[in-house]
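What follows is chain A.
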Amino acid sequence: KTVCYVTAADAHAYATPANEALEARAKELGIEVITLSQNFDVQTGTEQLNTCIARNADGIILWPLDPQAYIPGLARAQQAEIPSILINSPMDEQANQFIKSFTGPDVYEEGEMAADSLNDALGGEGSVVVIAGQAGNGTTIGRVGGFVDRLAEIGSKLEVLDTVNADFDQQKALVVSRDLITRFGDGIDGVYANDDTMARGFIDAWKEAKPGEPTPPIVGINGQKDAFESIKSGEMYSTIVQSPVEDGKLAIETMAEILDGKEVGARLPIPLTVVTKANVDSVEPAF
Partner candidate 1 sequence: MSAAATALRMRGISKTFPGVKALSNVNLTVEFGRVHAIVGENGAGKSTLMKVLSGTYLPTTGTTEIAGVEVRMRKPADAQKLGVRMVHQELNLVPDLTVAENVYLGRMPRKWGLADKAAMVRDTEFILNELGAAIDPKARLGDLSISQQQLVEIAKAYAAKPRIIVLDEPTSSLSEHETAALFRILRKMKQEGIAIIYISHRLKEVLEIADDVTILRDGSMIDTRPADGITAAEMIRLMVGREVTNVFPKTPSDIGAPVLKVIGLGDGYNFRDVSFEVRSGEILGLTGLVGAGRTELARAIFGLARATEGRIEIGGKAVTIKSPAAAMRAGIAYVPEDRKDDGIVPSLSVRENISLPVLRKLSRFGRVSMSADRKLADRYTKEFSIVPPDPERRVSLLSGGNQQKAVISKWLSASPSVLILDEPTRGVDVGAKAEIHRIIGELVAGGMAVVMISSELPEVLGVCDRVVVMRDGHAAAPVERAALSEERIMALATGEEAA
Partner candidate 2 sequence: MTPIARLVRYRVAVILGLTLLVASLTVPGFLSVTTLSLGLDRSAAIGIIAIGMTVLLIARQIDLSVGSTFALAGITAVMLQPAIGIWPAALAGVLAGAAAGAFNGLLSVVFKVNALVATLATMLIFRSVAHWLTDSQPVPGTDIMLSLALSKIYFEIFTLRSALFVGSILLLHFWLTRTVAGRNLFAVGSNADAAEASGIAPGRTVFLAFVFAGTLAGVAGVLQSLTTNTGSPVFGAELIVTVIAAVVVGGTRIEGGRGSALGTLGGVLTIAALTTAMEFQSVPAYIQQVVAGLILILLVVLDRTVRPGPRTHAAAVASG
């Protein structure tokens, strides 16, 4: 059997291990995988669904970068009787009729967990800055949206001073953090970064501007190795481990079941773990 896997990117800290895990597991399951990389471009992805259909794949695993745009492609796949599932990110409800399942973490939920964690760290009060990923990117939207919504939901008194985009880029995060620190100085009580890479950027900027001073509580996402180090040394407060390996494995295993004619759950999550100093030694970093 051949499965077409439209991934977000093939050169990316998170996506690459997820892709590798998916492919490795597929080999074990005796499934051939055609991997197509969107390189983070939605349009490319919508076009690649065409390739999958033309290739007559037996199944499609799609890593959506947009909540709507893939729907016609998925519908066309359904017409061609190719079952599709989503990996890593969800799409809008309208897509549900065209997909068998959505496996993976929920970026929105991650935003919520980050909100809880930062709220705990600050005791429910204080001013925070949000360092977001690329504007318009699905992950950014989920992680920021979940965070903001959750704060409102629990009635937290955390005030968001500013949300700036640093495109998941350490250097850009470094630059925007410098400006944030200049602007708000000691007014920053806490930081939420959409991923650990950007959290690292803030830490570097803080060390530059205020050598010797302890960093405010910083919450990141992904659970990278160096984030673990930072948590141990107290530079970061917490991160959320989301294992790319689990992500990739779950998707292909679900697809295998579908190909075997089994019914699968519509929503199959992978575990998300909030890591703080308390449990940092007992959890494996994601990558």
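Here is the rule we use: a contact is a pair of C-beta atoms (placed from the backbone, for glycine too) under 8 Å apart; a residue touches a chain by one contact, two chains touch by 3 or more; residues count from 1.
Criterion applied: all candidates are chains of the complex that A comes from, given by their letters.
Not measured: the values here are computed from a predicted model.
This complex pairs chain A in touch with one listed candidate out of 1 or 2: 2. Those residues of chain A lying in contact with candidate 2 across their complex are 9-11, 33-37, 39, 41-44, 46-48, 50-51, 53-56, 66-73, 75-76, 92, 94, 134-137, 140-141, 165.
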